[in-house]
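Before I ask anything, here is the structure I am working with.
Note that one protein chain of the assembly has been removed; the remaining protein chains are unaltered in position.
After this line comes chain A, so read on.
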Amino acid sequence: MVVTEDVDLPSCSELTVPEVNLSTATLMSAGPYFGKDCEAINNEFMLCRYELDDPRACVNLGKKVTSCTMKFFKKVKENCLEEFNQYVNCVDKSSGNFSFSKCRTTQTVFDGCMKDKLNMERPDFGYFTRPRVHCSPSPAPESPPCPCYQKFPDATPSLPDWKPRPPARFGSRFYWMTE
């Protein structure tokens, strides 16, 4: 493997946090809500992840993302468990790809509960597909110094300009022309 002993990998204890141990249907049906609830930290994490392109650098932000998600699901569990489970059940079993379009009735019930008890609104249509402005507290990373690679001289210098360039003695090198 290409990972040498010099590469500083975080230890297992640093990486072990309580994970969100939930099904895809659960995550998908709560997706818009916790995406909105944890938007700031999610954006910060994704920014770090794409700017630095290194999973090691963003482990702490990733932990915050997971804990924010956990906190959200605890809130839902306390307040709207019944409605949420009903909605998840519908999303899980109505289609093969967790479509929301089959579950508008249960979704309305769940939305109403979230609005009443947690004062959270479903983000408007296609909210997460649109570009959103994120004001990041972290500074931008330094761009790599250029030239980024070592420059080598050409191993075989070309023919000097003053040398004569007579036509080829045996014609073209294409085999169907010489044979």
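Observations on the structure shown:
Criterion: a contact is a pair of C-beta atoms (placed from the backbone, for glycine too) under 8 Å apart; a residue touches a chain by one contact, two chains touch by 3 or more; residues count from 1.
What we mean here is this: contacts and distances are computed from a predicted model.
Choosing from "NADH dehydrogenase [ubiquinone] 1 alpha subcomplex subunit 13", "Transmembrane protein 237", "RNA polymerase II transcription factor B subunit 2" or "V-type proton ATPase subunit a", the protein name stored in UniProt for the chain missing from the display reads "NADH dehydrogenase [ubiquinone] 1 alpha subcomplex subunit 13".
Of the candidate positions A:55, A:112 or A:141, contact with the hidden chain is made by A:55. Counting the whole complex, the residues of chain A in touch with the unshown chain are 1-12, 15-17, 19-20, 27-28, 31-32, 34-36, 38, 42-43, 45-46, 49, 54-56, 58-59, 61-63, 65-66, 69, 97-101, 123, 125-129, 149-150.
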